[in-house]
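Quick notes on the structure that follows.
Here the complex is missing one protein chain, while the rest keep their positions.
Per-chain residue numbering starts at 1, and chain names A, B and C are given in the order in which the chains are listed.
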Amino acid sequence: MISGLPPGLILIAGAVAIPFVGPTIRKGLVLALPVLTLALIWGTGIDAGTVWSAPFMGYAVSPVRYAPTGMLFATVFSIMAFGGALFALRSARPSEMAAAFLYAGSAIGVVFAGDLITLFVFWEIMAIGSTMVVWNGSSDAARRAGLRYALIHFFGGIVLMIGLIGHIEATGSITFDVMQADAWPRWLILAGFLINAGAWPLSSWIPDAYPEASPAGMVFLSAFTTKTAVFVLLVGFPGTQALIYVGLFMIFYGIIYALLENDMRRILAYSIVNQVGFMVVGIGIGTEMALNGAAAHAFAHIIYKGLLLMSAGSVLYMTGKRKCSDLGGLFQSMPITATCGIIGALAISAFPLTSGFISKSMINQSAADQHMMVVWLLLTAASAGVFLHAGIKFPWFVFFQKDSGLRPPDPPWNMRAAMIFFAALCLLIGVFPQPLYALLPAPVAFVPYTGAHVVGQLQLLLFSGLAFFLLLPLMKRTLTVSLDVDWLYRRAAPAVIAWIARDLRELSDGVLGGTRAQVGSIIDSMAHYHGPAGLLARTLPTGRTVFWVLVILAAFLVFNFS
Amino acid sequence: MKHHLIPRVIAKLTIPGILLFALYVQFHGDYGPGGGFQAGVIFGAGFILYGLVFGLENLRKVAPPQIVTAFIAVGVLLYGGVGVVSQILGANYLDYDVLSAVDHDGQHLGILLVELGVGITVAAVMMTIFMTFAGRLR
Amino acid sequence: MIAQFPALQVVIPLLGAPLCIILRRGALPWLIALLVSWAALAMAATLLSQVADGEIISYALGGWLAPLGIEYRIDTLNAFMLLLVAGTSSAVLPFAYKSVAKEIPQDRHYLFYSGFLLMLTGLLGMAITGDAFNVFVFIEISSLSSYAMIAMGRDRRALSAAFTYLVMGTVGATFFLIGVGLIYAVTGTLNMADLAERLPPLYQSRTVLAAFAFISVGILLKLALFPLHLWLPNAYTYAPSVVTAFLAATATKVAIYLLLRFGYTVFGAEFVFNIVPASEVLLTLALAGVIIASFVAIFQSDVKRLLAYSSVAQIGYIILGISYANVTGLTASIVHIFNHAVTKGALFLVMGCVAYAAGACRLESFAGLGKRMPLTMAAFVIAGLSLIGVPLTAGFISKWYLVLGAMEKGWWPVAAVILATSLLAAVYVWRVVEIAYFRDAPADAPPLSDPPLALLVPTWVLTGACVYFGIETSLSLGFAEQAAIQLMGGG
Partner (left out) sequence: MEKHWLVRPKTIRLLWIVMLGVLAVTVLLQLGIEIHGEFHIDETFGFGAWYGLGTCAVMVIGAKILGAVIKRKDTYYD
């Protein structure tokens, strides 16, 4: 009975209830519901398979399908929802908490989807939920970034939907299973998935929108959208060669941009792209071990990236500052935040005894096993690069470097508790990887802790550290942003339209104005035709309609008689 | 029009005739030329003539607008009601055969009532239109 | 008794209208209208359940059998339209009580409800009759009463809007009549089923071609297909709230029904799509309408007007589905007729709530409404999501089928346009949401709160329907599919 319930619905129901209950009940609710979800998932168990089907739009949809990969992702999503809720317990407004739960619930919905329609339904709800989370950053910048975020995800939804419908039309099947990227419907589906994964060129929404969310909001955002994309790629397109190259590009794109970045949360946002790149490469390699590695890395990544963002969020929450150039020396007054942040940083860098070590190694090893030397070398270089941009750069510039003079205390107890919880998880998984291995879709025969591997990794990371400190003068923080593809739709497209529009207008307006004026002029010229008094919207005399009546009538008649 | 004696006298003489003729057209409609629509127009014309000659005020006294509008409704109700009665008696809407034991009589009765409904509505509508337009001028 | 429902379906609203005039005191007219409408809904539901298995009901008025007499002929599509029209009126009439009391002078209420019932009669009649000339009669009944209803709007511009609509509506109805006259001239019959049998041998006749041109242009004007939509925005903007909600949900939809009925049943799909270039004409106009009207909607400063332009765009979607000339496209059109009626009905009732509380529906008067009228704006958001076509709302079902139909034809650029314009819908819905939720009300704004339950409940019933029909599709989609198959099968 209850086991047939789509597990995501628990959190979604919570999202509906949250705005209507008092603060005390709300706090209990947000902590209890993720636990309840976890209990439902594991109480039902993997043997349940496809629990039920129902007719919807003439198809037999199966909203609840238990499968190993789904279980793994749902487990970490529930843990994340719990940790995030604990972190957000006091700071988040009811609307933000509700949005976050809608978001988390629909992400869990996606990973249990047994068919493409259910998947798409939850996919779109996830877009709405996450947009609401961004908006709850409640600044003007958050509102604008949220709109861009929403439009990109709606666009991704469109690409995905055309692909899905084309696929369903061609095959007659709605089952969500392994697909071959061999015809344009499948290419579109792949593209739709990759947009959510943050693949270049549509990746800039991550550093654009996520850092505008509230401190707690970004903790939630980092976990679900990109990782559900990893999930669907894992299930739908394992072994698609193109993904190796996409993934490698994402990895180095993330490193380079993170190195250039000044905003601590944008550094971490770029590092999301980087880390998802590792998973995408693993999916592209497509062997059993590579897929295991991708899944394990997603699991580990959600936790340590959540931890890093909690640490960054605590700093932002306590100081109100987010730029590296404004921060520094915080380890003295925020020891717990700093320690947890460092543990997260070590985990993301795949330091031995942390969760990243056991998961990333699997991906690297699978590349080696397949004798992909270039891929392996690049992945190894990237591991060093991760340590550079996230492993050292983030903690160094936030907690050490110069003394900014700021002496904020550690954040409130709930934030500390959430950080300690996640830090402990990072270490536990790193030391005892067996429980995580047991969750993986395929049996694991991988032993991470061999002397050679540990030594090799230590050499790599420690010498990267050396490189960091030696090259420190080259990495002086500057008050800058880096141009990215979003420049095209934030700057170039409006300017081009404005340029054309200006040419269409009288020459007197041709003087170069500020960009704002240019954008204004597009809107003006659009409004000229479409606005309330515009040509296409004006209350025209009836004669105009009669004219059109005659035109259409004539069209019919002329075509008929010719 | 108070001083125009001749129109007043002639109107007084002809109005009863017009109304009588209207009733003739109405009830003879199923045997000869005529019917509810024509009868209604003629009947209404009688009142309109009265209104033209004796003024709107007097017409309003003879035929209070509220009652006239009500008659629009009554005519429609009569028309529709006959149809509903035939339904109640077990036939289709507006199937008059069932209105009497003999089919022929039923047809006769049905058409008579329906035409009466039409006549009433048309007459009332004509009067309403006249009163509305005449009233607008002031 | 049930055998008489086809006639009663039209007769009861028809008799209700004069009854409102006679019993004009107090709330009686409203009560009559409400009861009549609910009765009509019950009958429509019964009829739909009777034709659900594909049966066709034929009812001879006055006992005169077709093709001599007037025949009411009910297949799935008719019954579905009846349900839609009666259902919408039953949902908006409870709303009318308070809304009309606020927007229309007390001494005209009885006229309002009487006119409303006539409008209902006309729309039901158009949907039920199987006689081409009878259609014209009902078009006139519904049109004349809707002109009067629009003219009752508070704003003085309502008068000019009604007048424009009157002129254009009359042009449309006249074109329709000319066309019916032409086919009568060549076939000697007005019964649709009979026409369907007699027309095929005459397909090359110029009279028939001309008749088709006149009838379709006449209907396209009534259904407000771009660029023949110019009467619609003003009419919807200035009419009383209830009238807008009712007309937006039903009037253009019944006109679309006529297009389907004449296209598929009377002239036949073979004629319409193989002999006449209807598919190309409809496709072109529909795409132009969807794109341009969506853009125009973005730039409106009056939310009612914005929604009116969105209606023009949505009508474009419906016509798009028809232009595919396949079962999926037709299903999409019919289901979108239904889903859009529910969605727009809900949105215009929200406008009614805003107009009731704030007095106007201008964009700037929405500032801060998210906090001040939370329930009303929540309904707007949900119905707005349905307008965009977000999953789990009614709009999604239509969008899915529209795209699926395009894919079956291999017209994937059309599919891309459909989905891209839903981004435009997202933008214009967003404009309202942004102002309602992200802009604070001016400091000197009078206090506002959600309207009374009498307004909120009907609004939320329709809003709930947007979600309900997005999840439980057996009613909307099931009947739409059956109707589409019947139409394509030449039924």
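We adopt the following convention: a residue touches a chain if its C-beta (ideal position, glycine included) is under 8 Å from a C-beta of that chain, and two chains touch if they have at least 3 such contacts.
From a predicted model like this one, the values you see are computed outputs, not experimental measurements.
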Subject >> Neighbouring shown chains of the undisplayed chain, as defined at the top >> reply: A
Subject >> Selected from A:39, A:60, A:170 or A:462 as touching the chain missing from the view >> reply: A:462
Subject >> Among A:67, A:260 or A:495, residue touching the chain not depicted >> reply: A:260
Subject >> Omitted-chain contact residue, chosen from A:82, A:149 or A:376 >> reply: A:376
Original post:
Who touches the missing chain here, A:83, A:137 or A:385?
Top reply: A:385
Subject >> Contact footprint on chain A, counting only the chain that is left out >> reply: 252, 255-256, 259-260, 262-263, 323, 329, 331-332, 368-369, 371, 373, 376-377, 380-381, 384-385, 388, 400, 403, 451-452, 455-468, 471, 474-475, 478-484, 490-491
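What we mean here is this: only the chains that are shown with their structure count from here on.
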**OP:** Report the chain whose mean Cα position is at the greatest distance from that of chain C.
**Re:** A
Original post:
Whose Cα centre is nearest the centre of all Cα atoms in view?
Top reply: C
Subject >> Distance between chain centroids, defined by C-alpha means - chain B, chain C (Å) >> reply: 36
Subject >> Whole-Å gap between the CA centroids of chain A and chain C >> reply: 42
Original post:
At what distance in angstrom does the C-alpha mean of chain B lie from that of chain A?
Top reply: 77
**OP:** Going by the contact rule at the top, pick out the chain C residues touching chain B in the complex.
**Re:** 4, 7-8, 11, 14-15, 17-19, 21-22, 59-63
Subject >> Interface residues, chain A side, partner chain C - complex >> reply: 55-58, 120-121, 124-125, 128, 135, 143, 147, 150-151, 154-155, 158, 161-162, 165-166, 168-169, 526-527, 530-532, 534, 536-537, 539-540, 542, 544-546, 548-549, 552-553, 555-557, 559-561
Subject >> Residues of chain C touching chain A in the complex >> reply: 164, 167-168, 171-172, 175, 206, 209-210, 212-214, 216-217, 220-221, 227-228, 230-231, 233-234, 276-277, 281, 285, 292, 295-296, 298-302, 305, 309, 385, 390-392, 397, 400-401, 403-404, 407-408, 412, 415-416, 419-420, 422-423, 426, 430, 434, 438, 471, 473-474, 477, 481
